[in-house]
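Complex shown without one protein chain; remaining protein chains in place.
The block that comes next holds chain A.
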Amino acid sequence: MPNERDLLNEHDLLNSLDDEPRGPSRVDIQRAIADGRRRRARRGIAYTGAAAVTALAVAGAAVATGVLDQRPTQVAATGTAPTAVSTPAQPQYTIPGTTDWSVPPSIPPARCTLDRLPVPDNAPAALVSGADPTGRYLVGRSYPKAGGYQAVIWHDGKAAKVMLPGDLEESLQDVNSTGTAVGWSYTGNGEADTGPVPYVYHDGKVSKLPGVRRGSAYAINNAGAIAGDDNGDAALVWPSATAQPIRLPLPAGASRASANDIDEDGTVVGTMTVSGQSTASASGVAPTVPYVWFADGTHRPLPMPTIDGVQAATASVAGVHNGWAIGVASRDTKTRGAGSPGDADRAAATRAVRWNIRNREVRVFDDLGFGADATNAHGWQVGTDRQGRAVLLTDTAIVVLPDLADPPPGGLATIPSTLSDDGRTIAGQSDDATGKIQPIVWRCRPASP
């Protein structure tokens, strides 16, 4: 043991370390509240109640009877199953928007029923994080009884474990219509050495993606191109699971970028951080710019939306499908710890945004509380509304997705994370009566004639 004299020395020595970090605080109370709400909802609190299986509620009068009438020309298309649905094993890869490609039937669903998905080893909890555009393949992870995480793939409702290397944390993020899934798993021992490794899974086989030691894969399109990052400052695209990754270019002034999703035609969306504006400024956090990289090599920022008459200061994009990109924007990058008046309004200043990346049209959706979780070929969206309920937002209607059990007050017990191109299959998670997260698939159909 150290003697008393030494203790006094060390006390003085260490006691001199009382300084705060020199940089500005990037702690964000409103973000803590928003994240906390989600976590609370996901973990849930035990509550009782019978399962509401087909609860149908429609917010607003928009739906009522007008749904079919507003899209009469598309009724005829219902009988024709989209190519991708009928041949999931080897889908024809056609770029959305080109002549051979047709948008699947688009009668907006009016009601959805839910089914619980099976979980390998009867793990107590699991969730869905990604799906192919048909909704026949789903990926996610379970939370085994023994602790930790287990990557899972579902095909036509059947669950299978995917054994990714590493036992720290893992997740499959996306899957395409051939059943090829991508994700990441943490490996390493000790703080300095631990990091994610990007993996691809196909037909029972797991392979590490080439070209990086660390990194993550977030999305894969039907052509097999994969978007991800190197766990550093670079956004990456792997043209295939075996090809070396391409480092996506950054415009002058950008310090880092992330690639979050890849469209069927190879268009990548992500978020770029502007350097130089982040140092010790009063605003606290570096503003981010929503960004798109086209398959022809050009790239550009997406336009900033206007929120309450003011151009957004920061925005990010999370997903893209058939040229529709979804994300969030905020008026303010402010995050400093000081509790200035208006602190509580800050979360409310964040809005769900959808871009049409072909014509640069940008639209703010006030009905969604956080930003959509997924979009499809029609630009329909699934997400969480301002009451915390899971919803499907089509061009004409808002359909509330039923919960597995009576939700606790405050909502967010049910979170959708995928939306098929035909709008008929949605997957995600919903808390059961004991507050455990369960993987869910919703089947949706148009209103009965």
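Basically, a residue touches a chain if its C-beta (ideal position, glycine included) is under 8 Å from a C-beta of that chain, and two chains touch if they have at least 3 such contacts; residues count from 1.
To be clear about the criterion, contacts and distances are computed from a predicted model.
S.K.: When one chain of this assembly is omitted, its UniProt record names it as which of these: "RNA polymerase sigma24 factor", "3-Oxoacyl-[acyl-carrier-protein (ACP)] synthase III", "Protein-glutamate O-methyltransferase CheR" or "Sugar ABC transporter permease"?
M.R.: The correct option from "RNA polymerase sigma24 factor", "3-Oxoacyl-[acyl-carrier-protein (ACP)] synthase III", "Protein-glutamate O-methyltransferase CheR" or "Sugar ABC transporter permease" is "RNA polymerase sigma24 factor", the UniProt name of the unshown chain.
S.K.: One chain isn't shown here. Among A:130, A:144 or A:196, which residue touches it?
M.R.: Considering the complete complex, A:196 is the one touching the chain left out.
S.K.: Mind listing the chain A residues that contact the chain we can't see here?
M.R.: 1-2, 6, 9-23, 25-29, 31-33, 35-37, 39-40, 43, 168-169, 186, 191, 194, 196, 216, 233, 255-256, 273, 275, 278-279, 285-286, 288, 337-339, 343-344, 410
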